[in-house]
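Report on the following structure.
Not every chain of the complex is shown here; the ones you see sit where they belong.
As written, the chain order gives the labels A and B, with residue 1 at the start of each chain.
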Amino acid sequence: MKKIEAYIRHEAFEPIRLELLGLGFPSLTISEVKGSGRQKGITERYRGAELTNYLRPKVKLECVVAEADVQTIVDTILKHGRTGAVGDGKVFVCPVDEAYRVRTGEAGEEILQAHPDGAPTG
Amino acid sequence: MRRSLLVRGLFVGLLAALLVPRSALAQADPKTAQALTDELNNTWVIVAAFLVMFMQAGFLLLELGFTRGKNVGTMVAKILVNFSVASVMWWICGFAIAFGGDAVIAGDSGFLVGFGDTVAGAPFDGAGATFFFFQFAFAAVSLAIVWGTTLERIKFVAYPIYGIVFAGLIYPLIAHWGFGGGLFAEIGNGVQDFAGSTVVHLTGATGALAALLLLGPRKGKFGPDGKPRAIPGHSMPLFGLGVLILWLGWFGFNPGSTLNTDGSRFAEVVVVTNLAAAAGVIGASLTVFFRTKTLDVGMCGNGAIAALVAITAPSGYVEFWAAPIIGLIAGVLVVFSVYAIDKLIDDPVGALSAHGMAGIWGTLSCGIFSSPRLTTLNGVGDAGLVYSGSLKQLGVQAAGVGLAFVTVFVLSYATFFLIKVTVGLRVSEEDEEAGLDISEHGMYGYPEQFIPSAELVSYGAAPQLSATQASATKSTEVNA
């Protein structure tokens, strides 16, 4: 299993989510992060003084998938994440040793599958 | 007088119609002393009524401040719906029951009142409308007080139902007894409640108690150990603004209760009210500071409210010097009361303490501090203990308090009980967790606090990306 960590623009997320959903990967997690890279800072003005802001808001997307699916996910992210301007972000792939589904306690790669079948909501 | 008014009205009306600039109206023929007297009184009272109406904003903000961010939208819908239901019910029957004649139990004229109708033997005119609205604003305040104990878990539907009963029957009854020439005038030489520590505030707090007993505490208020836990409200700024607006509103509430401008007495009431409120803040602040070594912000505000509630009854009966004493005691009282009550039941805003306990204290305080001068001037009851050395008036005041409490509690408990067994009084545990905004109103009151901005962005919500271009267009680029 691998974990894909991508730092992307906010507006890139929705198309990525939709395509992954279509491809059968509904499961992912995002969080708000601030990043610095080659992108430049912006300067705010307030009552004559200035405040420079070197960090830009990004979305961090985390998704653990089976080895076999890594390329699909990465390609989807790269496809929708690109604007061509500095600040598009990065994608990293890291190893994962084990995975568990809290609801059932099951372990192993199979828990990463999408189970199209309905299930009681909660 | 009516006809001369009509004639003048007509004349002015025509001018107004042609709407030549106001300056020309300076030629309007002089009014009679009678007209000037009535109109000056009414102008003062209507302005006071506006201040009292504005207290709705104060109650909204105070409750918002003490609420969590997931339950704020519902407070807004609540105050609007309650105020509206009360407005209509007051017109339908509330006003009639309260002021439609001075029978002992209830009035009997003025239902669905209209211009020219005979109410309590007098034709209903501009003066009547002034009084109608001033008294309505009080009814609305009393209703607003009820809900302080019910925040964050009550079903919305309970508001209009109880509101109809409260504004249409419960409050009008008490108002009739206390303000409308009813029951309270029969006790001794009359119960002294100048602007309604009992009639308005205790009545509201009693309804709040009834609701609370049937509702129970918020999920998580009491730990498994049964110890109360802090559920901090989400915004002290909104709370603070609310307190200041209420303080302002009280300058209409008490001074306006003179119902006229005679001898500019309203100003004495203003000073008395302000001195008491100030002493209340000081009393509560010192008490909470010495008890916890930190100055609880909410308590400073509760101190002001409690003192204002306490001075409401005596404001027209006591001299300046008594005001700070009454207020100070109310301020100390409210802190201990909040702490004590918080151990047993869940009153998020402290309504039982600030309006209930303080309302009782304020009403009783008349029995102690009412001055002979003002008692005579008002022609109600006798001077208080410190002047008369007699406990008589204190007893009369206690009787008034008891009567109001029992009546309101019984009627309110019955109403809430019926609501509970029919439509239900409390939302599901899930909805309480989710917050009433999303569960009852379909949207958070602070959407950006609860909806992931990455989902809002597709709707153009997140400033994120574009902060980039913004920089390009408007801000100096700084190399990273």
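Assume a contact is a pair of C-beta atoms (placed from the backbone, for glycine too) under 8 Å apart; a residue touches a chain by one contact, two chains touch by 3 or more.
What you are looking at is a predicted structure, and each value in this text was computed from that prediction instead of being measured.
Chain composition of the whole complex (per this structure file, using the shown labels): A x3, B x3.
The rule is short, and it goes like this: only the chains that are shown with their structure count from here on.
Residue ranges of chain B in contact with chain A, taken from their complex: 452-455, 457-458, 462-465, 467-468, 470-471, 475-480. Note for the complex: chain A touches chain B at residues 9-11, 13-14, 30, 32, 36-45, 52-54, 56-59, 85, 87.
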